[in-house]
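Data block below; observations after.
Removed: one protein chain of the complex. Kept in place: all other protein chains.
Here the chain labels run A and B in written order, and each chain numbers its own residues starting at 1.
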Amino acid sequence: MTTTSHPSYLAPKRRRGSGLTTWADRHIKWLFTAPAIVFVALLIIFPIAYTVFLSFTDSASSVTRPFSFVGFENYGKWLGDFERFWPAVGRTAYFTITALVIELVLGLAIALLLRKTFRGQSIVRVFILLPLVATPVAVGMMWLLIFEPSIGFANVLMKSLGLPAQLWLSGTDTALNTIVFIDVWQWTPMVILILLAGLSTLPEEPDEAARVDGANAWQRFRHITLPLLMPTLAAAAILRSIDAMKTFDIIYATKGRTGGSNNEAETLNMLAYNESFGNSQYGSAAALLMLFLMFIIIILTALTILRSKGHRA
Amino acid sequence: MTATAQRPTRSPAATARVSPPAPRRRKKRLLGPTLRTIAIVVVVLLFVLPLGWMLMAAFKTNLDIVTPSRTFDFTPTLDNFGTVFGAQDFAPFIVNSVVVGVGATIVALVLGVPAAYGIARYRIRNATAFVLLARVIPGVSLLIPWYFLFSQVQLVGTYTALILTHIFVTMPLVVAIMAGFFEGLPEELEEAAQIDGSSRVGAFVRVVLPLALPGVATSAILAFIFSWNNFLFALVLSNQETRTLPVAISNFTSYASVDWGGLMAASVIITVPVMLVALFAQRYVVAGLTAGATKG
Partner (left out) sequence: MITRSRRNRRAALAAPLALALAAGLMACAGGGGSSEKVTDLTLIAANSPWTEGLKDLATEYEDETGVKVNLEFYGNEQLNDTLKVKLNAQSSDFDIYGYQVQDIMREFSRNGWLADMTDYVESDADWNWDDFQESSRDAVTLDGVVYGVPVMTERHIMYYRADLLEAAGIPVPTTLDELDAAAAKLNDPTNGFYGIAMRGAKVPLVTQFSSFLYSYGGDFQDEDGNATVDTPEAKDAYAFYGKLLKDYGPPGATNMGWPEASAIFAQGNAAFYLDADSQAYTFLDPASSAVVDTVAYGAFPEGPAGSHPYSIVPQTVGINEYSKKKDAAWEFIKWVTNEENSKTLLADDTVPSARDSSWADDAATASFPAGLVEIVRNSEGTVGHDRPQLEKVAQAREIVGAPAISAIEGGDVDSAADKANTDFQDLLDGEK
């Protein structure tokens, strides 16, 4: 490194050079971020505007049929619906929080386990990706058969271990937890992968220094690795929480359009799908989608605020 | 903001210093590795075993698949694979998925990585939120407007429409992962490079990117997987010629029968290309580590 040969007061001058590079440098903030933002904006503005528009109408059966404006009626209908809407909100929250916590804890533990190099490392890392790679529809069908109470392997295994057979996905009380299990199985690998990438760039000195100072493994993890890993962990948490809230494939494949005979696995996304493509109630579905969107945004904002507060503390 | 306060590495030179292993570590090495190996094996088995069921099912008849007593005790058959490549002719769907997946991944990286860098370095929180909105919005609300838009510009059924919509899925992922990643990288490195006479863009390309390679590789793998598995957008925006694998796989469910074996065989085949991509990309996850060390 040649840091010492350049006194720091020279730096500003150099940045104010001339030409295209300088222009690029001066506008790097937007030069780098604008294309992505514009791309998202192009694809998202029309659908969001359209959904907002529909949510104030009673459009049903076909969006081309005549409809009238009903103000906030659709929103009121959902917010006052304690039969389907609020239970779905509860299930979505339960599912997301449970799955997220298990996945983050498990993912972090396994990432730390796999962190240091060992023989067969790349094979192990690729193996761990397998649940992510298998097509969701097929994964759903696979678990449906494995967890089938009378012809599935899960109960064969339980019996051979001397445990009572379970209803798994078929039970009103057990279905959602079984789906959490499937979600954990399928998505923990993504958390592991993201954390491994984060871990691979952490500087080693602080850890080594603490080791020399006699800190034990837990102390070193708690006070050195974890704080340094925080941005990556937050990224994994945000991505997983968004996706968990929107979980659809697995629930649809294992519990059908209504999330089960007693709607026991009906989450907000399932409900919105059913209202839209099952029932063709486009106005009401649009309002539900907007409420769902607002929920996600509120939760994410809360998470972000908590996170930045945590940093300041 | 962020972890700067805790970050003990003050100079880039420090990152390059490789400390010798402390003597205390030696003692633990006797017991540690054995336990660790066992733990790794257990973890791998937990993730892989259910797919072992899928792999076995791919070699079974439909009857054997639904008969629990034949979980392990069955006569393997290749019929299902015959169906996948014969009657169902999956080869073109694999090509379609690869084209769309590679396209969506590359564009997502080109757009997403610099964006993540800008967001992380200039703390544009709102931009992250906006890009993430693409991931937050439920797919159901996109289908009809998108189909309408794409049919107006005659893009329904084309690779372009599929790649564009898949970027919508993959790019926010890249941005989220990479922004977190860049936040974790010491800023001093770029500052040093700039002082050395490099432009900011130059510093990004020459210093930051190589360091960020593990993150880039990781987000590339994940982006590819998400594109590979996307069902909803491909369902309405592809046609018979551009149909991708997740849509094609619904061909195994018919009006009054489900071809479980064919479905499982197709699922097994579908995972192979992704595993190859992952194996390839994984090299960079590890390589990034060493690259980072030498650059410092």
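Just so it is clear, a contact is a pair of C-beta atoms (placed from the backbone, for glycine too) under 8 Å apart; a residue touches a chain by one contact, two chains touch by 3 or more.
Worth saying up front: this structure is predicted, and the values here are computed from it rather than measured.
Taking the full assembly into account, the omitted chain touches A, B.
Among B:Val66, B:Ala129 or B:Met275, the one in contact with the hidden chain is B:Val66. Within the complete assembly, A:Glu148 is the residue of A:Asp25, A:Glu103 or A:Glu148 that touches the hidden chain.
Of the options A:Ala34, A:Ile48 or A:Val63, the residue whose C-beta touches the omitted chain is A:Val63.
Interface residues of chain A with the unshown chain, by the touch rule above, are 61-65, 144, 148-151, 165, 167-172, 175, 255-258, 260-262, 274, 277-280, 282. Residues of chain B that touch the chain left out of view are 61-63, 66-67, 79, 143-144, 147-148, 151, 156-157, 235-236, 239-240, 243, 247, 250-251, 253-258, 261.
Here, only the chains that are shown with their structure count from here on.
One simple way to say how far apart two chains are is to compare their mean CA positions; for chain A and chain B this gives 14 Å.
Those residues of chain A that touch chain B in the complex are listed here as 1-3, 6, 8, 10-11, 14-15, 17, 21-22, 24-25, 28-33, 35-37, 39-41, 43-44, 46-48, 50-51, 63, 110, 113-114, 117-118, 121-122, 124-139, 141-143, 145-146, 151-153, 155-156, 185, 188-190, 193-194, 196-198, 200-206, 208-209, 211-212, 227-236, 238-239, 242-243, 246, 248-249, 269, 272-273, 276-277, 285-286, 289, 292-293, 296-297, 300, 304, 308, 311.
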